[in-house]
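Only one protein chain is missing from this complex, and each of the others stays in its spot.
By written order: A and B. Residues from 1 in each chain.
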Amino acid sequence: MNAFVADEALTPAGPQASGEAEVLLRVDNVSLAFGGVKAITDISFDILKGEIRAIIGPNGAGKTSMLNVINGFYHPQEGTITWRGKVRRKMKPYEAASQGIARTFQNVALFKGMTTLDNIMSGRSLKMHRNFFWQVLWRGPAEREEIEHRKKVEEIIDFLEIQAIRKTPVGRLPYGLQKRVELGRALAMEPELLLLDEPMAGMNLEEKEDMSRFIIDVNQEFGTTIALIEHDMGVVMDLSDRVVVLDYGKKIADGPPEEVQASQAVIDAYLGVSH
Amino acid sequence: MFYREAGQFKTSYKADQALFPILQDRIGMAVILIIAFVVIPAFANDFFLTSIMIPFLVFALAAIGLNILTGYCGQLSLGTGAFMGVGAYAAYKLTSIFPDANVIVMVLVSGVFSAAIGAVFGLPSLRIKGLYLAVTTLAAQFFLEWCFIRIPWLYNYNASGAIEVPRREMFGFIVTGAEALPITRYFVVLCITAGIAYLMANVLRGRIGRSWMMIRDMDIAAELMGVRPLRTKLMAFAVSSYICGVAGAMMVFFWLNAAEPSSYSIRLSFQILFMVILGGLGSLGGAFMGAAFIWILPVLLKFVPGLLGIDIAAETVEHATFMIVGALIIFFLIAEPHGFARLWQIAKQKLRVWPFPY
Partner (left out) sequence: MLYDIFIDPFVQMYDMPDFFLQVLWEGFVAGILYALIALGFVLIFKASGVFNFAQGIMVVFAALTLVGFHENGVPAYMALVLTVFVMGILAYGVERIVMRPLVNQPEIILLMATIGLTYFLVGFGEFVFGGEPKQMITEELGLPTGSTAFEIGERGLIILQHIDIAAAVIAVIMVTALGIFFNKTRIGRALRAVADDHQAALSVGISLNQIWAIVWFAAGLVALATGIMWGARSDVSFALEIVAFKALPVLILGGFTSIPGAIVGGLIIGFGEKIGELYWGGLVGGGVESWLAYIIALVFLLFRPQGLFGERIIERI
């Protein structure tokens, strides 16, 4: 089951083939600068519903900044973001979350003092509504709500095969498992769009295989649209339907993996060019 | 060996999410409650109740309040003393405006005022973090202390500038005022503290408690998960200040009988902070352990020289107490930065595997 490498059958059939899939999110001419430093310059691309979209590029290309723009953590100085056909106004990150955008982080950003279970439960925050007074009483509605969501969370725990570490504080887990818990936390939000920032950084081959399998399963079973940043080209080429390549904050290529792989601009960016 | 959950299977999530899922913990809690409600009232003398148990419970409640803000929500506060003061003055004003109302209700209502003021001083927490936030709470501390001195309306224009607790009865018992029996006061304080501790345990295991811990552990990630930072932090400030306010009101109504602004000075803030840190940030049980350590240890230290037959001036004992408490704080921070609560966990782990080391 974990033989994703070079296994064409597992790679989901990309919706781009049909050419009429719904555009979930579109980024138009976005620029972002910190003081005088330009992180992103005039980038446009779109993410179709149901696809796995990869964003790649050398270090410092502006990939993470791009994700931060998408989920409302940074506000671009120029350009627009269109979410499900509507141009998005300037918004707070929690608003992006409530619209169905979840993400994981490059450097694991779990809640270190909490257990695996609580971390994944925290992904349900937006879906739980009992107010303070019910919570104080606990018995009754608050408890019922908690148990109902616990069931969902247990499904995710089963899916990710992390039953054994349910009650372990995440600070004590090895890195690979922490990444997995983080994915679980994002899944608990039942997102429309899942942003993965280097989901396989620092993993060994086996862990990468597991993670790839989870990503494909999430995409196929739950139909979640995924945008991921990754440095491992093998993984990117196998997983993704379409790839955006950034370099120095500019888009230099966009298209299916094979096309991008062959592009001269991409080869130059990665290998350097002699002038 | 002595403490193990092996063989205790849970068949529902409800059982798994109980406050004390393990049988031994439930027994332990029951024993503590029996001691608190039956054994101590039956055997303790007035001195023990007035000088040790009542202040211990009051401080434990205040420590729970601060623990919610600092330990669970990660917002450092140095203004606890002042928020307790707001509760005390509010309760005092309420009892003088409504002399016939039930005094315990008034004490519980007084927390609402300190919750409101706490939330106001919590507003900057949206933009300010860590030590910078400490300045906000220091501002609250010094400003409120100044209010207690400069606004005579707060203490009913007393010449002394202090608030004195009037005599109030309830069901035929004198509850407050100088004539109230220590045992009556003890029961009132015990019920309020235990009750609030239980309710807080409920909040902390649910969605709201989790959202506080999310803010504490990683505020940016919390926001990206849909937690609204301002609302969540303000709620922590309000709940924390409410509890501190009630503790402050209890402090004057059921323990001291009278209080002046200096009772709620920055020293009190630090005392409560010590209890929280030594007990363990983010642990309700720790709040009790910390309060016991910081309050009861100095009281005991005062008696040690007497027991040993050494005659030392009272001042010297006080200085020595300062030194010992300071040294012990450093010692415990080095030995276990996560406080008594963690030590207790380690002890439980040892009991679980005893007689084997691992």
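The definition used in the following text is that contacts are C-beta pairs under 8 Å (C-beta built on N, C-alpha and C of every residue); 3 or more make two chains touch, one makes a residue touch a chain.
Remember, predicted model here, so these are calculated numbers, not experimental data.
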Contact partner of the left-out chain, one of B:Ala116, B:Leu138 or B:Leu343: B:Leu138
Residue among B:Tyr155, B:Phe274, B:Phe293 or B:Phe340 that touches the chain left out of view: B:Phe274
Which residue of A:Phe45, A:Trp83, A:Phe105 or A:Trp138 touches the chain not shown here: A:Phe105
Interface with the unshown chain - residue positions in chain B: 76, 124, 127-128, 130-132, 134-136, 138-139, 142-143, 145-146, 149-150, 220-221, 266, 270, 273-274, 277, 281, 315-316, 318-330, 333-334, 337
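Definition applied: only the chains that are shown with their structure count from here on.
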Rounded Å distance, chain A centre to chain B centre (Cα mean): 42
For the chain B and chain A complex, residues of the former touching the latter: 12-14, 17, 199, 202-203, 205-211, 213-214, 216-218, 220-229, 235, 239, 282
Of chain A, residues touching chain B in the complex: 71, 73, 92-94, 96-98, 102-103, 105, 109-114, 118, 121-126, 128, 130, 132, 135-138, 142-143, 145-147, 150-151, 154, 185, 189
